[in-house]
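Take this structure, written in structure tokens, and hold onto it; I'll ask about it next.
All protein chains of the complex are present and in place, except for one that has been dropped.
Let's look at chain A:
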Amino acid sequence: MSGLSISRRGLLAGVSALGASAALSACGAKTGDDTSSGTAAKADTSGSTVKVGLLNSLSGTMAISEVTVHNALLLAVKEINAVGGVLGKQLKPISQDGASDWPTFAEKAEGLITDDKVVATFGCWTSASRKAVKPVFERHKSLLFYPVQYEGLEQSPYIFYTGATTNQQIVPALDYLKKQGLTRLYLVGSDYVFPRTANKIIKAYADANGMKVVGEDYAPLGSTEFSTIVNKVKDSGADAVFNTLNGDSNVAFFKEYKSSGLTAKSMPVLSVSIAEEEVKSIGTQYLEGQLTAWNYYQTTPGAANTEFVKAYQAAYGKDKPTSDPMEAAYISVYLWKEMVEKAGSFDVAKVKAATDGIEFDAPEGKVTVDGATQHVYKTARIGKVGADGLIEEVWNSGKPIKPDPYLKGYAWASGLS
């Protein structure tokens, strides 16, 4: 029985290794100790170029959306380099693939900060990926610019949120529906954090504003089976559907919706995750006349947008649409540039101190950074899908709305968090 004696020796080695590990653990910091001095990442700003991290899913289920954001980020970096860079230094973009997998996002963020020594990182799409990288950026005191509308209830000192928070997208959308007299709502969403949180807010709003939620259904992410849900919607007597489905599920949902005889006239669907890119993949015939809520459309008027669309299509193809998350990503690089130039330094603490009141003539109109929340003042825009697949604005909030990620300024939302 040679095997037995071997394993005994192996076990012995293992046990002594465990002993060694216990001895080693004696020298680390305890929770609550101040470790801030030793852990801040050193971004490399010594050369004539500085590196910026682009962290998007280039593979996996989210790639279809995130690649367009990645393209918009690259465009902004290229444009900034063409006019002299930031503080006289050219930007070198380092692209990392988050692979639609949250722990991978955390791993790549760690690599960008500690290995590549980037001065700032741009990217992430899903809330889950943002939640995964948040501790990494906080630990290394490095900056992340997050470009997608999200469910609010977050304010990391090391993240700038350039997409809409709930009071810049969902709340104005509800105001719009209420004004149209569409007060009985059916909520349909994918089963993850954004739809569940959004629907919690919608229900609180409805209670306080004389509206009624007549049904609420969730489908697993990527689900394509909607006959049951659409039948329930049809029998519910709702005035409108509030749709927080994400990705491919929308294709199946809208096909089912149309074939069941429901139309934009009889029961409009207001979607918060369908932008120009998604309209193309779902098919205009299924979406024509339906409503969306964003802060930017390809058709938004203004010289800044004309130039943005022209530059994007020149770089990536004439038929490529631009969308809200792409625009928010594009302006995030410019906003960071303005912050760095105002601070006169790439140093994170100095950049953070210089953020409040930074303005930028964005394709969506003028945006202003709110230093207190590290979010951006944005104009809410309700749009209607046209026959050409583009989205035409039918209503806007008139002026940029102050970001309020915790909905503190809304009495009806007091019980939410």
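Some points to look at:
One rule holds for everything that comes next: a residue touches a chain if its C-beta (ideal position, glycine included) is under 8 Å from a C-beta of that chain, and two chains touch if they have at least 3 such contacts; residues count from 1.
In this section, contacts and distances are computed from a predicted model.
Protein name for the hidden chain, per its UniProt entry and selected from "Urea ABC transporter permease subunit UrtC", "Glycerol 3-phosphate dehydrogenase (Quinone) subunit B", "Type-4 uracil-DNA glycosylase" or "Ferredoxin": "Urea ABC transporter permease subunit UrtC". Of the options A:192, A:377 or A:412, the residue whose C-beta touches the omitted chain is A:192.
Of the candidate positions A:44, A:107, A:216 or A:393, contact with the unshown chain belongs to A:107. The missing chain, though absent from the display, is touched by one residue of A:122, A:176 or A:218; that residue is A:218.
Here one chain is not drawn; of A:118, A:132, A:358 or A:413, the residue touching it is A:132. For chain A, the list of residues touching the undisplayed chain reads 2-4, 6-7, 9-11, 13-15, 17-18, 20-21, 24-25, 27-33, 35, 38-39, 58-60, 63, 95-97, 99, 101-104, 106-108, 110-111, 114-115, 126-128, 131-132, 134-136, 139, 153, 191-193, 196-197, 200, 218, 220-221, 417.
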